[in-house]
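Note sheet for the following structure.
Note that one protein chain of the assembly has been removed; the remaining protein chains are unaltered in position.
Going by the order they are written in, the chains are A and B; count residues from 1 in each one.
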Amino acid sequence: MMRRFFAPLLALGLVLAGNAQAQDTLSPLHFQSDGPLGGIDKAAAQRGFLVYQTVCAACHAASALHYRDLEALGLTSDQAAGVAAGVKLADGSAATLDSPFKAPAMPASAFGGAVPPDLSSIAAQRPGGAQYIYALLTGYTTAPDGVTMLPGHFYNKAFPGGQVAMPPVLRDNAVTYADGTPATQSQEAADVAEFLTWAADPNLGTRHQIGLRAVIFFTLLSIVAIAARRGGGG
Amino acid sequence: MIKELKPLSSLAALLGLLTASGLVLAVYYNPWHAFASLGFIEREVNEGWLVQAYHATGTTLLFGLAYLFLFRAMLARGYRAPDDLAWALGVKLLAVLLLAGWLGFVLTGGAAAYWALVRAANGALALSGAAGAIGMWFFGGPAGEGTLARLALFHAVLGVAALAVLAAAYRRLKPKMSPGVCLDHLARFAVLALIFSVLAFFFPHLGQPAVNALPGDPLTLPLGTALPWYLLPLAGIADALPGAWGGIIGVVGAVAVLAALPWLDGSGPEAVRSRWYGVLTWVWGLDVIALGITATARDCPQASLLLALFALWYFFHFLVLVPLVTAMEAK
Partner (left out) sequence: MAETAATEASGPGTESRRGFLTIFTGAAATVAAGSIVWPLLDALNPDAPSEAQARMIVNVADIPENTAKTVQWDGLPIYIRKLTAQQIAAAQAVVTGTLPDPADFAARVNPAYPDYVVVVGLNTGITCALEGNSPADPRGDYDGWLCPCDGSQYDVLGRVRSGPATRNLVIPRFTFINAAQIRLG
């Protein structure tokens, strides 16, 4: 009952959230979080959260994240609480703002020994970060001739070794974006990659902002201090 | 004399920053869940990511400066009287910092750190006699639960020891304070802070092996485990010599020859600047860099041969070339 009550709230939360503006991130593929001064694209990361929540969370945990952390993506406290209230935990109670992201329902043994890794820091733990995640999620093809597939594995050109135990999970319209962005497979992949980049380094934007200010400030201070020293004959 | 003071104040500032940030980290650090507790600091503690960046970048800058100052002193032959005491303190400081740096890296509990610890602990425990007993005492048995608790303590003690060495240097040098000197320091600190900001905010993981972003796991040894940049040359020398004893002798020897430099230099105090000595010292500097780079590529087939060559040159420089060139020059 509560879930039905809050499902619209969840969608609403993702529409209303902040001043996050939907932008084209696909042609060409780029991530706002890339580069020395990059920051998180909150609109993309919010959409990515929806993808994570609807698709990835079935198999992957992200236990370092809490629903309250979503406020950093531009959701208000009420909206984040609404999202949490829509999540049924294993013991039957609803999640709260302070609950860690719900653990997956899928038993880890379901994939023949390949355990779905916790995604909290995955973007920092794989070379290539967001680019790799995007490539992985869109990299499923038919195996080239002469490759014998292991049982329960799928051919993926981005995965080291080519054979991954994760099935292709993204398809067009796997989710419905509240901001009207067409939910193509590659859009979903790019958005969830941006979301996971934020998850792995929630301080990225702040770090770059403070950093820029610090560099400007200390450049000026260095110049002035050196000038003062020269002037002082020291 | 004032020349030695300038680097000293930068070193002191960095060591102060490391002590302050280390104290804050110690409040939240949990040696039984090291990796998770660092994640906690980064995500859940106010400004925790910045405190962590202070500690990591502070370490990088401290080693950068220490290496630079020692190299500059070597070039200028600043290890001879009247600066021989300053040189001795400098080498002592380096030794303390190297051990503290290794411990600090191991404390992160990442995959690279975990395997560095396992390798060192297993090596130490395999030794026989007194060395084995010391190793046993130091690591408290094979690397496992609780090992990091003691290493955290040793890390902190060594931090205090580094402060003590620096204090001793200050007492020796008896710096004079004047407005001119103050402004001078301020200018240095400002430039230092500028470099620090660039590194801390834009390259927070500079010089750390990338696999350390993964938690240490006894069941998986990821490719590319390595040490942070400031330990690489020494690691190269340790790897070049066989066995645990080889590693220990390599590391201790590499620092010992630095300390012995005043005696290895055969020329008198009034000897003129020697071109050959300068050239050789630069070559030695490149050799140290080559050692470090090769140590990151340990898995390559040619690495062990190259490491042996570079390590050989390191000692050849101090034990043969320096005495030879300086003695020739003294005539």
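A few comments on the model shown:
By definition in this document, contacts are C-beta pairs under 8 Å (C-beta built on N, C-alpha and C of every residue); 3 or more make two chains touch, one makes a residue touch a chain.
Because the structure is predicted, anything quoted here is derived from the model rather than measured.
The chain that is not drawn here is touched, among residues B:35, B:54 or B:229, by B:54.
Checked against the full complex, the candidates A:45, A:85, A:137 or A:158 give a single residue touching the omitted chain, namely A:85. Residue-level contact of chain B with the missing chain is found at 17, 20-21, 24, 27-28, 40, 43-48, 50-51, 54, 179, 183, 186, 189-190, 193. Summarising the interface, chain A meets the missing chain with residues 2, 5-6, 66, 68, 77-78, 81-82, 85, 93-94, 96-98, 217-218, 220-221, 224-225, 227-228, 230-233.
In this text, only the chains that are shown with their structure count from here on.
In the complex of the two chains, the chain B residues touching chain A come out as 39, 42-43, 49-50, 53, 179-181, 183-184, 186-187, 190-191, 193-194, 197-198, 200-202, 204, 210, 213-214. Partner chain B is touched in their complex by these residues of chain A: 36, 64, 69, 120-121, 124-125, 127, 202-203, 207-208, 210-212, 214-215, 218-219, 221-222, 225-226, 228-229, 232-234.
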